[in-house]
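Got a structure here, written out as structure tokens. Questions coming.
In this view, the complex is presented without one of its protein chains, the others remaining in place.
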Amino acid sequence: MSVGNNSTDPSNGAYLLKAKDFATDQDVRWCPGCGDYSILKQVQTVLADLEKQPHETVFISGIGCSSRFPYYMETYGMHSIHGRAPGFASGLRIAQPNLQVWLITGDGDGLSIGGNHLLHLFRRNFNLNVILFNNQIYGLTKGQYSPTSEENKKTVSTPYGSIDHPVNPIALALGADATFVARSMDRDPKHLKEMLVRADSHHGTSFLEVYQNCNIFNDGAFEAFTEKDTKPENCLFLENGQPLVFGARRDKGIRLDGFQPVVVHMSDGAATTDDLWIHDESDLIKAQILSRFFDLPASEGGAGLPRPFGVFYRTERSCYEDMLSEQLRDASEQGGDGDLDALLAGSNTWEIH
Amino acid sequence: MSVGNNSTDPSNGAYLLKAKDFATDQDVRWCPGCGDYSILKQVQTVLADLEKQPHETVFISGIGCSSRFPYYMETYGMHSIHGRAPGFASGLRIAQPNLQVWLITGDGDGLSIGGNHLLHLFRRNFNLNVILFNNQIYGLTKGQYSPTSEENKKTVSTPYGSIDHPVNPIALALGADATFVARSMDRDPKHLKEMLVRADSHHGTSFLEVYQNCNIFNDGAFEAFTEKDTKPENCLFLENGQPLVFGARRDKGIRLDGFQPVVVHMSDGAATTDDLWIHDESDLIKAQILSRFFDLPASEGGAGLPRPFGVFYRTERSCYEDMLSEQLRDASEQGGDGDLDALLAGSNTWEIH
Amino acid sequence: MDVNTITSEKEEVVIKFAGDSGDGMQLTGGLFTDDTAISGSDLATFPDFPAEIRAPVGTMAGVSGFQLHFGSRRIFTPGDRCDVLVAMNAAALKVNLGQLQPGATIIANEDGFDAKNLRLAKYADGENPLDNRSLDAYQVIRLPVTKLTREALADLPLGTKEKDRCKNMFVLGLLLWRYNRRLDTTQRFLEVKFRKKPDLLSANQRVLQAGYHLGDTMEEFTTRYTVRPAALAKGTYRNIMGNDGIVLGLLTAARKAGLPLFYGSYPITPASSILHGLAKHKHFGVKTFQAEDEIAAICAAIGASYGGNIGVTGTSGPGVALKGEAMGLAVMLELPLVICNIQRGGPSTGLPTKTEQSDLMQALYGRNGECPMPVVAAASPSDCFETAFEAVRIAIRHMTPVMLLSDGYIANGAEPWRFPRSADIPAIEVSFARPTADGTPFQPYARDERRVRPWAIPGTPGLMHRVGGLEKEDVTGNISYDPANHEHMVRTRAAKVDCIADHIPEQAIQAGYEQGDLLILGWGSTYGVCQSVTLELAAQGYRVGHAHLRYLNPFPRNLEQLIRQFRSVLVPEINNGQLVSVLRDKFLLPVRQYNKIQGTPITVEELRACALDILGEQ
Partner (left out) sequence: MDVNTITSEKEEVVIKFAGDSGDGMQLTGGLFTDDTAISGSDLATFPDFPAEIRAPVGTMAGVSGFQLHFGSRRIFTPGDRCDVLVAMNAAALKVNLGQLQPGATIIANEDGFDAKNLRLAKYADGENPLDNRSLDAYQVIRLPVTKLTREALADLPLGTKEKDRCKNMFVLGLLLWRYNRRLDTTQRFLEVKFRKKPDLLSANQRVLQAGYHLGDTMEEFTTRYTVRPAALAKGTYRNIMGNDGIVLGLLTAARKAGLPLFYGSYPITPASSILHGLAKHKHFGVKTFQAEDEIAAICAAIGASYGGNIGVTGTSGPGVALKGEAMGLAVMLELPLVICNIQRGGPSTGLPTKTEQSDLMQALYGRNGECPMPVVAAASPSDCFETAFEAVRIAIRHMTPVMLLSDGYIANGAEPWRFPRSADIPAIEVSFARPTADGTPFQPYARDERRVRPWAIPGTPGLMHRVGGLEKEDVTGNISYDPANHEHMVRTRAAKVDCIADHIPEQAIQAGYEQGDLLILGWGSTYGVCQSVTLELAAQGYRVGHAHLRYLNPFPRNLEQLIRQFRSVLVPEINNGQLVSVLRDKFLLPVRQYNKIQGTPITVEELRACALDILGEQ
């Protein structure tokens, strides 16, 4: 861990880690311009800001460009096998409940081959943070469509266009009873950092989908949300307790007609912020409605509902490893610390003289 | 196919198949009293009622007690491997789009090892019917808890009680964009048959969860919903376009306060059916709310919302195999039927003389 | 004891208790076994359950059996053929008739041979084997057990159903009388079992006594038999089943290594009972994790080992097929891991409730790339304890995944076990990597003389490093595409496994001659039959020896030399010759083979005949 020009904690004079202290000496092998760089930088920054200890932090990934991530973090790390990171992370959480575990996955790694493990991770609610790099493509294998690719996508494996209906990761996570569900994007460092902090602070499995640009095989997939001219019209940034407002002049909002969300314009006095839907992170039903703001951005001919970013839903539920530790504690309080000789003897023995 | 005492179609004098014509000569190996028997009987009856042809019908299952099903159906059948039935069914649908495919799975087969395949089946929307036998236990392996088992369940594998938060199959299917989502129970043959007919009539993947009693390892898991004294209070039978009414005297209903469903009593005049929520199968958001009527029945100390049975949600979306056939048709219309010699030669050849 | 019964002695007896799943034959057999053990006999038992969870009452599919073989000599198998068959109904008789000794005794419950039972057992209309002289070759004792049971309980306030459930005690009592036992032990067990149900207790005790006294009173019973105690090593014994042996072996090894045990598994026959057994022992700090599938189970176990626990996963053949990719990763990560494969009949789903040894090649080769892994195999229920301990020891000391092979026959079989005292069990040394004093960078793939890399647990300051499935540079562990490094690593991983041979015992001859005409070389659950046949033939003067392989990869260093002490080698396997292939490959040695692929153990008769053929040719 290279120690840069020291800055110290005024309170105790202890050395304070900086973002670059979380960087390894390995050359980063992503393509120039890849959205992964930004995510890496924000993660390193956030870990430093949160004064995390590198040796108490573990990054576990599957396989994919995104899953190269652990090699670039000066923490403990495992670049495992395709789609299975949740398994390794679950075992590690059980073995070492004091470590901080980050799980890095992609739209293929986490939603194609690894979908089932992710769902079971959500329901067990292990206390760790999942960052899903969604670039709507298989990057590492050079450009096949992925479960999140839009319909009729032409790729090397679908020259006639893909015919699978895409996964809605947020809706899926909610359906699987995830306790923390959020979305951010590579191109908005401030928001991304904020979401990383939120994810870290949640006790339970935090699921953070990050829109990430693959500038080689799927360049501009998220332009409508990331480019400053279209972003304000297409992105709805969720803030707990705040009305759902968006638009360059923050003059548009979301109101609910019964259950149907509609866009209302406040400029033309058609509505005021008081009429608007107030975001409530703890409301699963509303979160499920928000997760369905999923059609094409208006600029690309969609129904015109903006794409939400931020924390859709958050709830408290006991974590698997906490309950397990409790069972172990109770068991040894009752059963004692386990008398090996008694165990070996079992309930019924006899002597041969 | 044993042909019983003939009954014939008055119109054309053709022999009409009866339920027992869909039964094989194999002894059924389920435990006496198992809920599977009822489901088998209803399926055989429905196939006969719908005048299905045995040779055009295929049952594909994974592994589990429930997955023994195909052996008892005088149709084509494959008892495949654990959790993978969706793969085989997908391939078969693509190869033979004219066959009628039924996929039989269990809560372990379909939601534990096979969860991911089921989700991808849903989004691809192959035209087939999935019947998930949910007995909230692993039957064939003799009684371990399953992904649908209630929390703190004591089983051979969890003597201290299970600590996994259970899967909500309906919510999960909705989160995965299934196009037909319904629930029924082994003990209500009439309703079960109705749901089987509905599932069959849907063009796309029909997901039907059936509560099934495992009287050996999880007896009475669904008593509250199946026994006549508690059933009316705990079950809400959904009918499209009808108000949500339940109760022995059909005097209770569901109203929505904002998004919060509440039980209202019509006897005490507190409400009339006009105030009630009208079921709309095509409304995904409402279906999602209904899927959350999932806590313990009131009789077992739950919040008091009844458990819904019937079709939660239904929508039309193109099926994978139809779109694929179309692509193939277009391709040969453009590319011609494929000139093998041209293919072998490729774009660039030369002569050696 | 009344005068006109005489007592005769027997060296060994095989009894089969058979009845409907509901007749409680497993309990009956178990109780008689306990009493037998205490009487000092050596013994072996094997249950056979119906393939279905609950097959219809009275059908052959529903017959449940329990076989006990005991004697005053060493007993290694549950026995080929039965001297006594208890048949609680017609189906039980039909299913087991083929397994009887000529002249065997059949104790039949008449009440289980009524029209209905006969029909369910698929006897021809009007045919009752008890009447139609078809059993003349046997000594048939027919008793209206149900009737007698009800009579014995006539005055008790129990329903007929409950009363009938006691009828197995009647048979038990009768057999205890027949083998000259006393009732007290069994009484005590019943007291424990029915502590909370006093009326059931007295009912069962009454019926037990009724059966016992019938022996004294009934003319038919002229003889009682005694079996002298066997020459067993002095000490304290218990009964043990194979999967329980694994449970205890894993718990003991973890304790002796001072590491928490993590067991990740997905239920599958016949491995599930390991999960069940371990889950009961949370007060030993064992963490059991029922995963969503076999892949998640092994990955979680690897994750736990990465975190400094000893990670173990268990399954059967089809599950192992799913774990191949993750095992490959474990080989690359060079972390401790134990994979238990309780083999069953294959291929595919195969015969889940039957036994087989057909996953050896899969254990050795069922992964992509050059992916060497140590493989050990248990030979018997009690040997499961030591083998599981060894698997953990090797995994930890050599930082490698280890495959432990057992099978359905061992898993469900039981035998007496002179269990060790914990104090006598050696510790397993574990050394986690510590931060380098001089702050020099940590090298996760630096190796010791055994080619073993350090185990550096996340949470340790200063040892941050990255591991993964891509080829890595030796010493530093950085990703490396360097051609020479790849070859070096492939050969290093192989050498690391080979070098385990320097840290395991040499192969010994376990019975018979150290050299001579025929070596019976086995592995796994054929141990008992190999021992029996070898001792028998050696006693008859044949120069036969038996060696049984616990270590299948690497082999003990002296194996080839040991084999070459014999003119012929016979390898009996419950597969199509898998160890044979490995031996031919390793030693270019023509070996004879006996293969039985019927989901059932090789019998003494079968192996003896084969061995004698070979000896005859010489």
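Per-chain numbering from 1; labels A, B and C assigned in written order.
Just so it is clear, a contact is a pair of C-beta atoms (placed from the backbone, for glycine too) under 8 Å apart; a residue touches a chain by one contact, two chains touch by 3 or more.
Given the structure is predicted, the values throughout are model-derived calculations rather than measurements.
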item	value
Chains shown that the absent chain touches, full complex	A, B, C
Omitted-chain contact residue, chosen from C:22, C:350 or C:462	C:350
Contact with the hidden chain (one of C:8, C:368 or C:440)	C:368
Residue, one of C:135, C:203, C:322 or C:615, that touches the chain absent here	C:322
Subunit C, residues in touch with the chain not shown (by the definition above)	51, 316-318, 320-322, 324-325, 328-329, 331-332, 343, 345-354, 356, 358-359, 361-362, 364-371, 468-471, 481, 483-484, 486-487, 490-491, 493-494, 575-576, 581-582, 584-585, 588-590, 596-600
Absent chain, residues of subunit A that touch it	27, 29-32, 63, 65, 81-83, 112-113, 115, 138-142, 144-145, 147, 156-160, 216
Absent chain, residues of subunit B that touch it	1, 24, 26, 53-56, 58, 60, 63, 70-71, 73-81, 84, 86-96, 98-99, 116-117, 120, 324, 327-328, 331-332, 334-338, 340-341, 343-346, 348-353
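Keep this in mind: only the chains that are shown with their structure count from here on.
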item	value
Separation of subunit B from subunit C, taking each centre as the mean of its C-alpha atoms, in whole Å	40
Rounded Å distance between subunit A and subunit C, as computed from the means of their C-alpha atoms	46
Distance from the mean Cα position of subunit B to that of subunit A, given in whole angstrom	31
Per-residue overlap in subunit A, given as positions that touch at least 2 other chains	116, 120, 324, 327, 331
Junction residues of subunit C, two or more chains touched	282, 292-293
